[in-house]
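Okay, handing you the structure first.
Removed: one protein chain of the complex. Kept in place: all other protein chains.
Presenting chain A:
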Amino acid sequence: MRRLELDPRLVGMLVALALIWVGFDLLSGGAFLTPRNLWNLSVQTASIGIMACGMVLVIVTRNIDLSVGAILGFVGMVVGVLQARWLPEIIGLEHPATAFIAVACGIALGGAIGLFQGTLVAFLGIPSFIVTLGGLLVWRGGAWWVTQGQTVAPMDGRFRMLGGGILGAVGATASWILAGLGCAAIILAMLLARRRRLSFGFPARPAWAQGVVMGLSCAAVLGAVAVANAYPIPVGVARRMAEAQGLTWPEGGLFIPHGLALPVIVAIGVGIGMTVLATRTRFGRYVFAIGGNPEAAELSGVNTRRTVALVFGLMGALAGLSACIATARLNAATNAAGTLDELYVIAAAVIGGTSLAGGLGTVAGAMLGALVMQSLQSGMVLLGVDTPLQNIVVGLVLVFAVWLDGAWRRRLA
């Protein structure tokens, strides 16, 4: 086990997740571990998971962002109004560019808001708790202000694909291609890293251990895609799709798989990108150094203020992206979208091993944390647990998880 050099916390989280899944499956009489439920779970996790990636970096720099839910609400409203009212007048209804313009504007607006708040934190020295608490109120109010509280619907057809659903799934073939590319990338990255370590004469995992890690990683990718491809789209929709292509509807029906959902692909892409940013770039190194010892980073010539401001900007941009996904999923922009999301995002990051003291956390952990939270919630919905009790359970799990993590870390130290 030790030779595999796996991150014990990540393994611990995976075990916890497996226990939760199996537990719910047994309690619900086999309703949890179905392709349908797991597929929905993945789509529901995407929005919080994306924001949790950014929150890790914010918390690592010893800051906090309480405004992400409100930014999501505000950006969602602007993106909704943009594509439902403004763009149709300029470029016409259902124009192919609408979705791209909307998403680009959403990310840019979120990023600008985040950067502004980050500037207040980094350059004016206002505590991030206060700046983003103010931001929570400001942007939540702003979300109402955009349309005086009116809900905006419907969204552009292509834009809605970003929310998942039948049209937002990429289908079986594309999913397998993505899985193949993913596996190839994993193998290539591991081989290159290994060759580099060996070329410097550093110790590396033994070849068999490397093979096991590689195999497990690829199996996880292929397994996830197999599950997504085992979930067929409903008969009625399949029949309409078949007829639209001029095919005759066969006697026994047609099995058309969903494949991976677009928001899930986006979330995984963000997770990979943020992991690279956090662990392989100077920016990421500075983020962690600032979290470990801000004074040391400053004295080493790191531009700590700029780095902190950029971290908040990145957080805002990810909240903007999540706003697009949430709005697309709902097919409507409401001023209440994202309410309490900041707490779920922070909880996801913390359950995923991010230390509120700063300097410690991983993007993968935060995404797993988001998945754990969403699994709890969706499992309880399956079991018919009342909403107030759901909140109580999630709250208790959050506190318990952090206690467990801290106790374990103290034992190691």
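Assume a contact is a pair of C-beta atoms (placed from the backbone, for glycine too) under 8 Å apart; a residue touches a chain by one contact, two chains touch by 3 or more; residues count from 1.
The working rule: contacts and distances are computed from a predicted model.
Visitor: Quick one: the chain not pictured, UniProt calls it what, "Sugar ABC transporter ATP-binding protein", "Menaquinol-cytochrome c reductase cytochrome b/c subunit", "Threonine synthase" or "Xanthine dehydrogenase family protein subunit M"?
Guide: The UniProt record for the chain left out of view names it "Sugar ABC transporter ATP-binding protein".
Visitor: Quick one: which of A:V138, A:V302 or A:L398 touches the chain that's been left out?
Guide: Of the listed residues, the one touching the omitted chain is A:V302.
Visitor: Given the contact definition stated above, which residue among A:G271, A:G359 or A:G379 touches the chain not shown here?
Guide: Hidden-chain contact among the options goes to A:G359.
Visitor: What is the set of chain A residues that contact the non-displayed chain in the whole complex?
Guide: 196-197, 199-200, 202, 276, 279-282, 284-286, 288-289, 291-293, 295-302, 359-360
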